[in-house]
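Of the protein chains in this complex, one is absent; all others appear in place.
This part shows subunit A:
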Amino acid sequence: MKSPATISPFQLFFVLLQAQIGIGLLTIPYTAQVGAGKDGWISILLMGLFVQGGIAVAWLLSSRFPGLTLYEFAPLLVGKIIGTVLTLLYTLFFFSIVAHQLSLFLSISSNWAYPRTPHIIYAVLSVAVTVYLVKENLRIMARFLVLVSFLLLSIPFAILPIINHFEIHYLLPVASNGVGAIMKGSEKLVLAFSGFELFMWLYPFTEGSTKAKWKAAAGASAASTVLYSFVTFASYAIFSPKEIKVVPEPVLYILKEVELIVIERIDLLFLTIWAVFVLTTLMIYLYMASTGLTHLLKAKEHRKPLYVLAVLVIPLAIATENRETLAGIGDKLNSVSIVLLFFIPIVLLIVALIRKKREESV
């Protein structure tokens, strides 16, 4: 399903960045401490390294098939049936990420600021604004995603006023929880870093040299790694290891205490900005899911599949408002994402290397 609209490596950078930064911006300090305790920020850096490996695999794979997305080159490598199964798997995965992120978004929003608005209203609004953008082509999406990336600048500005409240001794001695704990912490973070795999779909639509594309993808992941670990570092430096265990969104709690001269509750503004990042993630994944469905149905355009998925995602997202249930679903998705984000691309790459397949040879 190749649409003629292409994007530049510069736009690819921001598309991937916006795909990665979403719910995680608020929840990652909590997720990381579950396994690694106060060394969670090292787990994030470590995960960033793994992701760079994942990007390298994706890049090697895609540069062998420069004109094809994973949906198109997988059948060439592993046969039509397994290829279709893979397409189905990825489409389902993207779709469930949309549903999961949306329901997390709804539950955090209602917990934090909007307890009396029914979930379905924000679900419908979110899906409406998402569809409004996603029904356009990739280029227009990229334009918008670059535009909203200016909001990322607000994150350092929000954290800056609290630097003098940092209690660095909460973090010392560094890495004292041991390598095992740090690795365990990383394992939980795959879902937060998901987004880099989209490189394998966006590659053929990006202009420029293969190296420029790799730089954009690697740069996007590096940027989100730095941002995530910065936010996590700041959270752990404010909350003691014991406190952080009971604070699911530490960033908001920190910002609640910050006062600027005219604004008392920065957290409410930050929550609004964070909502934009969640919505951009939803946009990209819903686009991916709808192109996947388009591919499966051999449809001409992604609009009709998009509308179907958009309608389906609302009941799924509001099905459960329970935080524990959602966390359980998140854990399962996390395990699945290890397979889909790392394992399958590696297998595909090995097959490609063994069978010496390239786009020109088929």
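To be clear about the criterion, contacts are C-beta pairs under 8 Å (C-beta built on N, C-alpha and C of every residue); 3 or more make two chains touch, one makes a residue touch a chain; residues count from 1.
Simple rule for what comes next: contacts and distances are computed from a predicted model.
K.L.:
Looking only at the UniProt record of the hidden chain, which name from "Spore germination protein", "Na(+)-translocating NADH-quinone reductase subunit A", "CotJA" or "Branched-chain amino acid ABC transporter permease" is the right one?
P.N.:
Answer from the record: the omitted chain is "Spore germination protein".
K.L.:
Pick from A:Glu167, A:Glu207 or A:Glu259: which residue touches the chain that isn't shown?
P.N.:
That would be A:Glu259, which touches the missing chain.
K.L.:
Of A:Ile140, A:Ala212 or A:Leu312, which sits in contact with the chain we cannot see?
P.N.:
Checking each option in A:Ile140, A:Ala212 or A:Leu312, the one touching the absent chain turns out to be A:Ile140.
K.L.:
Identify the residue among A:Leu60, A:Met183, A:Ala275 or A:Ile346 that touches the chain left out of the display.
P.N.:
Going through A:Leu60, A:Met183, A:Ala275 or A:Ile346 one by one, A:Ala275 is the residue touching the chain not shown.
K.L.:
If the hidden chain were put back, which residues of subunit A would touch it?
P.N.:
Against the left-out chain, subunit A lists 8, 10-11, 109, 113-114, 117, 121-122, 125-126, 129, 132-133, 136, 139-140, 142-144, 146-148, 259, 261-265, 268-269, 271-272, 275-276, 279.
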